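Just one protein chain is left out here, and the rest sit where they should.
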Amino acid sequence: MAKGMFVDTSICTGCKACQVACKEWNALEPEPSHFKGDPFKGGIAINFTGDSYDNTGSLSATDWRRVRFIEQFSDSREGGRWLFMSDSCKHCNDAGCLNACPVSAIVRRADTGNVFVQQEVCIGCKYCIPACPFGVISFNEKTKTVHKCTLCDDRIHNGLGTACAKACPTGSILFGDTGDLRKKADARLAQLKTLGQAKANIYGYNEAGGLNVFYLLLDKPSVYGQPENPVVPQRRLLLSTGFTAVGAVITGLAALFAFRERGARANAEVKQ
Amino acid sequence: MHDVKSNPISRRDFLKVSAGVAGSTVAAELIGFGLDTRLVHASAASVPIKKGKEVPTICPYCAVGCGQIATVDTATGKIIDIQGNPDSPVNEGTLCPKGAATYQLVNNALRWTKVKHRAPGSDKWEDMSLDDAMTRIAQLTKDTRDKNFNETVDMPAAGGGAVKKKVMNTYALASLGGATMDNEWNYAHQKLMHALGVVYLENQARI
Partner (left out) sequence: MIMGSNMAECHPVAFRWPLKAKTEHGAVLMHVDPRFTRTSAMCDIHAPIRAGTDILFLGALINHVINSARWNNEPFFKSYVANYTNAATLVSADYKDTEDLEGVFSGISADGKSYANASWQYQRDAAPTPQTANVGPYTDLLFARVPGRPKTDLTLQNPQTVFQILKKHYARYTPEMVEKVCGCSKETFLQVANTLLNNSGADKTCNITYAVGWTQHTTGVQIIRTAGMLQALLGNIGRPGGGVLALRGHATIQGSTDIATLYHSLPGYLPMPDARVAHDTLKDYAVTATTGLGITAFWGNAPKWIVSYFKAQWGDAATAANDYGYDYHPKITGDHSHMPIFVDMMAGKIKGFFVMGQNPAVGGQNARFQRKALAKLDWMVVRDYFETETAAFWRNSPEIKSGELKSADIKTEVFFLPAAGVAEMEGSFTNTQRLLQQHDKAADPPDDARSDTWFTYHLGKRVIALYKNSTENRDWGIKNLLWNYEPEPAEVANWRIKDEPSAYKLLKEINGYAFEDIKDAQGNVTLAKGTPLSSFVLFREDGKTAGASWIYTGVIPSEGKNNAARRQGDAWISPNWGFAWPANRHIMYNRASADPDGKPWSEKKKLVYWDATLNNNAGAWTSHAGEIPDFQGTKKPDNKGIDNGIAFDWLRGNDPFIMKADGKAWLFAPTGLVDGPLPTHYEPYESPVANPVYKQQASPIAKVFNVEGNDYHKVADPAYPIVISTYRLTEHHLSGTMSRWLPWLAELQPELFTEISPELAAEKGVKNGEFVNIKTARGQIKARALVTRRMRPFNISGKTIHEIGIPWHWGWQGAANGDVVNNLTALVADPNVSIHEAKVFTCNIEKAGA
């Protein structure tokens, strides 16, 4: 059964526990571009953005989560809002990154539906990066591979939920079977509509073939920096020029060689 | 002798399943055959996960008192993970960003784990053994106290003038303690300080 997350942004407090819990569980480094020098050797954080309380700036190979902060205030401050959204990989059913990967380093679990990068397979070609309509996947200069949220592949195959959902103090991030989560999302949406939240909407039921990580938003997706109608590039290709099977095969072969070379290098390192 | 440890497991969902072989290896092999499956089958037991001995502890940051579980690698004895304790009625397994970062507070290359000493007027730290430091601090404590001890002091008298009052104190020693230190420390420390006559005894709890 597909597993996913329902992110109810209406009860997100913007605390960023999800960001740290993700880093802790997945042993992710501090983002190198956030520091002048190695922070464990005297390097200093320099990443003040001035964009409300978001200093993460973007998802990256070391930041698999990013809480967005949206300040909506008029001059009078009347009815002002401060919206928060914990953003991450959506684990699309029709995943652009997966479609673009020439070596099948990016795969989807048959049992749980999560999309992840097999680090030992990735050749670092970066084709997946522009193929993601959400700007999720990123290249790591140290490993020369791409990284993103795995939906805590290890945890969810061992009876646990995702690290971010576990840490979330308010239950804004819920992990579970997507069917159950949709029921919860629908109920919460109905409750918020009754309370007068006219703009509240669910983001992710239909986008990109359905997102296994979907959101309850209090405003249009674009307010949260999300594409209103995300299109996976490969689908756009199909629609416009058609798909060149030969091209795909050539790309695939090239990638396969690259993979083998990487594998050989890795073996050599082990022998040393 | 003391049964001070309770059984921490009740409704915890933690680490129910033991780890197996790497699922991604399976995928790699399939791709090695040139099969573009995209869907990787993994049985529940086939994805490895870090595991170890679980020890219940409490978050060191604010006063909410969230329960944490420190996981210890049984081979090395090192803490490999710190997360919220799902059993705790305080936090039900959740944590804030600081609590979630507790692991990095413990395992951190910036952490100083050796005694350092700065001599008067010096511009640098130097190494000192823990034993030497304790010996010297004990001696300084005694010397400072002995030179500056008051059995009595003159206090203003009700009708003007001064009256000698027994105070048994010293104004030359002061202690400022944080509020992340155990109740047991607080007790031991106030006991020792009072035995020495220290009255400048303060804690973060003031502010």
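Going by the order they are written in, the chains are A and B; count residues from 1 in each one.
In the analysis below, contacts are C-beta pairs under 8 Å (C-beta built on N, C-alpha and C of every residue); 3 or more make two chains touch, one makes a residue touch a chain.
Please read these numbers as outputs of a predicted model, since none were measured by experiment.
Trainee: Residues of subunit A in contact with the chain that isn't shown?
Mentor: Touching the chain left out of view, subunit A contributes residues 11, 13-17, 19-20, 23-24, 29-31, 34-35, 39-40, 43-50, 52-53, 55-56, 71, 73-75, 77, 80-84, 169-171, 188, 191.
Trainee: Need a quick check: the contact residues on subunit B for the chain that isn't drawn.
Mentor: On the subunit B side, contact with the omitted chain comes from 1-8, 10, 53, 55-68, 70, 72, 77-79, 82, 87-92, 94-99, 101-102, 104-106, 108, 110-125, 128, 130, 133-142, 144, 147-149, 151, 153, 155, 165-207.
Assume only the chains that are shown with their structure count from here on.
Trainee: Could you give the separation in Å between the centres of subunit A and subunit B, each centre being the mean of its C-alpha atoms?
Mentor: It comes to 34 Å between the two C-alpha centres.
Trainee: Using the touch definition up top, name the residues of subunit A that touch subunit B in the complex.
Mentor: So the residues of subunit A touching subunit B come out as 15-17, 19-21, 24-25, 40-41, 98, 103-105, 107-112, 118-121, 153-155, 157-160, 163, 166-169, 171, 252, 256, 259.
Trainee: Given the complex with subunit A, which residues does subunit B contribute to the contact?
Mentor: On the subunit B side, the touching residues are 13-17, 19, 23-24, 27-28, 31, 34, 36-50, 81-84, 86, 91, 93-101, 103-104, 108-110.
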